[in-house]
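Missing here: one protein chain of the complex. Every other protein chain is in place.
Then we have subunit A:
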Amino acid sequence: MEITKLLLAANSDYSSMWNYRKNAFLHLKTLKNEDEMKSMFDNELQFIESCLRNNPKSYGCWHHRCFVMLHMMKPNWERELQLCDLFLQFDERNFHCWDYRRFVTNHSNVPHEKEIEVTNKIIASNFSNYSSWHYRSKLLPQVYPDPTDSKRIEEKKLLEELELVQNAFFTDPNDQSAWFYHRWLLGRGDKEQYIVSLIVNRSPPSVFCCLRKPVKMFNGTLSVDDTTQTVDWTSSMSERYSHLWFCKLEDGFKKGQQHTVSCEVESSKLSCCLEENCQKATVCLPINREMFQDHTSQAKLSVLEDELNSCNELNDLEPGNKWVMLTLVLLMRAVSPKQHSEKISTMLDALTEIDSQRKRYYLDLRSKYAIEDCIVETNLNENRLNISGMKLTQICHLELVPTLTHLNISHNCLQNLTVPFANLFCLEVLEANDNKITNISGLKDVPNLKSINLDSNDISDVKQFEYLKTCRCLEKLSIRSNPVCESEKQFPTTFLLHFQ
């Protein structure tokens, strides 16, 4: 025991030595009486404390302390809380100590309210303390849960929190802890599942169902003319999780008759009418703003407006602060994207300059907003989407538009088509000319794709076209003005014969 003590005093990460001591204690417990054990355990706690003073971030030390506390007959939890206070005073970000603190409070049933008080105190002495804000994000939803989402906070408490965090960033607008916390307060939990579209085929009688969120197994209720059907849904994608599900209908549809097909999952329902003289019918859920927005209630909207006003105030006081500017962008986007669209765009442009290390983050954010605006303004039942000429650096939300037959992404700043297009299983025409595309691996297995325009891009590797072999319906591919065309010798003629 003494030797292990010496070794551990020199190096507290020596886990085999801690294990040796644990074994010894388990053995001693069978030999010694309670008083003897108590004094041995107390000595051990003192020894651990001295090791922690040398190495407050030793996993082995903190774990050994848990072991000792769990094996003591009458552990003094109060003393442990004081120890935590002491170590946190020394380093308020020591996550080992915070974790040990939570171990202690759990075992001694310290009420969450009391722990919230502790974070109040720490934050009052120094706003810039990420660990405390983090702890609040865990404690508050337990004490003041939002009735609709147990991971979030009820409205009244939320307002108080917003005031507190506002004090923090008005005191120091460069304190990122407060800004991260602020973004969480204004966000909302998981987006709910819903059916994005249905596609019904008369013959062979079958249904495709597209979901907002990918799932491993789908058991949506399918009914034809209000009669529930027994169906086996299978994923039509190779990935384990899929947005796109397919089923055959055993009874089929009657020839020349009109049918209504409905699908239901969780609280989402979508119905599609197959007209009497039609072979196929599709229906899309109209995509509205709310689906892209981070707030749910009207009440929260007024909170957001207040937030927007105070951030504008701060922006006047501290022009050019990136945290203030990004928050303004998020708030304007949440309150009224249309009204603020110009200002959002200018601010994102400015952010790419001010915070150039993260330039691409802002460009991707702007691309996302542009695509969302376009989707909202497009009548998706026409199955066409034009998002050309918008300086896009990324493509997103393809899972929301599965019934598109025409997609125009030309004249943007895209470098890679790597997102899977296979979800777009109705897509026939893709216009992707005039970008900076080098990689087209996302164009695998697009079952109905007939025509692709890739003119004026940066494709230099002939192997890229291998991906297109899996698009069975492809008839036309245009690749004028790509580097690959200049080195014609290495360009296999089989491709040229096949492609125009």
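The criterion applied here is as follows: a contact is a pair of C-beta atoms (placed from the backbone, for glycine too) under 8 Å apart; a residue touches a chain by one contact, two chains touch by 3 or more; residues count from 1.
Operating definition for what follows: contacts and distances are computed from a predicted model.
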One chain of this complex is not shown here; going by its UniProt record, which of these names is it: "Aspartoacylase", "Geranylgeranyl transferase type-2 subunit beta", "DNA-directed RNA polymerase III subunit RPC6" or "Cytosolic Fe-S cluster assembly factor NUBP2"?
-> "Geranylgeranyl transferase type-2 subunit beta"
Out of A:L249, A:I395 or A:L430, which touches the unshown chain?
-> A:I395
Of the candidates A:T4, A:S108 or A:S137, the residue in contact with the absent chain is A:S137
Given A:D364, A:E428 or A:D455, the correct residue touching the omitted chain is A:D364
Option touching the unshown chain, where A:K74, A:R240 or A:K463 are the choices | A:R240
Hidden partner sits against subunit A at residues 10-11, 13-16, 19, 22, 59, 63, 66-67, 93, 95, 98-99, 102, 126-128, 130-131, 134-135, 137-138, 171-172, 174-177, 180-181, 184, 213-214, 239-241, 356-361, 364, 368, 393-395, 414-416, 418-420, 441-442
